[in-house]
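Omission of a single protein chain aside, the complex is shown with its protein chains in their original locations.
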């Protein structure tokens, strides 16, 4: 692990937040906050970045693209469908190709957990992980953190409840870990079956109890595409038992906010009417995603 | 209707031509004519535009892209295939995402008629409709108008015949309506079954009769993909009965021109040899499409 952290520092890689120091996380958040406030930065020469998406994505993909273009970069957008991956080309050979033709950094989303482990040692350019299987999604975590930080003066002592499909989430684990490291008190809520791997480290409480005390209600998307069988509950029953209903929203603390990584399953994780409500920071999160990615890409290119 | 027109004016939206005043249509055509003559314009800051295509398109899509890049915009190109729409994300949530990450305007093509009605009130950025189902295709109508205007000094008194698959066309209705408003005399020709909804307002005449008097022969593409069953005629029989054959072209008026929105079904709507003939303005229409879209995008960004 030490080696990976060290290599990240050298190369400007961003693979996972768990291997990153709180100092480094804070540095990225500070830079992102400045970008969010209108600060401009561009590299002093023409650079190329390649976005390699081996899974569908809207938010992450275009948010990176906006960030990159705001930094004045040339962007290469790669999707699996129309590539030589169709001819059986390996991930390693694909990324080496982009390195060879002049990419200065790679943004990669891939369905396999830890896909980066087998390729990072073979590249001389940094990888920014845009999501690996059900493993990590560090820029999503960072934008969640930035959104919380903008709202409250500090993470210290904040009550955060993470709700829903933790087991299949790319961000639950790292958000819980990093928030705890930064001083927040993290609890978890939702179906017991979806808490596996979390319930020893974090207190599992009923959502109704969490509402009274939480400053941040962090809802997770139900990853229908990652559930092998069909879900045990109908959407309606899930919503009533574990979702943020209109009624539950009313019992939240005065200044408390709602986060959700989107896309939202409206009427499931939260009532459709709440997506746009006053407490919701869902579109703020997306906006912050651009600022965070500018900071992360700048970091990659500066190393 | 009044509200929609009003909102268009405020936000620079372009949804349908039917709800737009002739003054406003003329203003767009004038601006487009200037772009076609080499006038340059760029906004005074960096702006983003997102092209969201939920249906295949070549002409419209790349014509918008050329127009946008000539205006110096950053272009985000979205196709349904590699997006979160695959995860069941709604149109509303997709467009709200692009708004949140910084798009200053949206160009949308969508298979559903009037898709924009449910989303326009929820957005603070303008939508440019690049085609909705069999509903409207205002930039196609505008480029048809520009092409006619370049040819004849005025619309007033011009004889226009619209030929073919009117019922499934995105442009027949608005072209007929707007041309009439601008002073042209519009008639329709083609199979009786395809005239429904038009034959009360416009005179249905045999193509052979129309040729003697028409200044503009506006052919429509047979939308094979919109016909539920197979077509009643073979291509050859359709061409002989309702198509612009080589023989029919010879009987057109001296200065009369041929329009077709393309892609052409060669040998069906018109003889393959006529695509490039002296009267054909088909490639001129495409060229004009870029000028019209520059005008429309400029209008969206200026509001």
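Worth a mention:
A and B are the chain letters, set down in written order, and residue numbers restart from 1 in every chain.
In this section, a contact is a pair of C-beta atoms (placed from the backbone, for glycine too) under 8 Å apart; a residue touches a chain by one contact, two chains touch by 3 or more.
Note that the structure is predicted; figures quoted are calculated from it, not measured.
Only one of B:65, B:165 or B:269 touches the absent chain when the whole complex is considered: B:65. Although one chain is not drawn, the whole complex shows that of B:178, B:244 or B:290 it is B:290 that touches it.
Although one chain is not drawn, its touching partners on chain B can still be listed: residues 53, 56-59, 61-63, 65-66, 69-70, 79, 81, 224-225, 262-266, 275, 283-284, 286-287, 289-290.
In the full complex, chain A touches the omitted chain through residues 46, 48, 50, 74, 76, 78, 81-90, 93-94, 96-102.
Going forward, only the chains that are shown with their structure count from here on.
Mean C-alpha positions place chain A and chain B at a centre distance of 40 Å.
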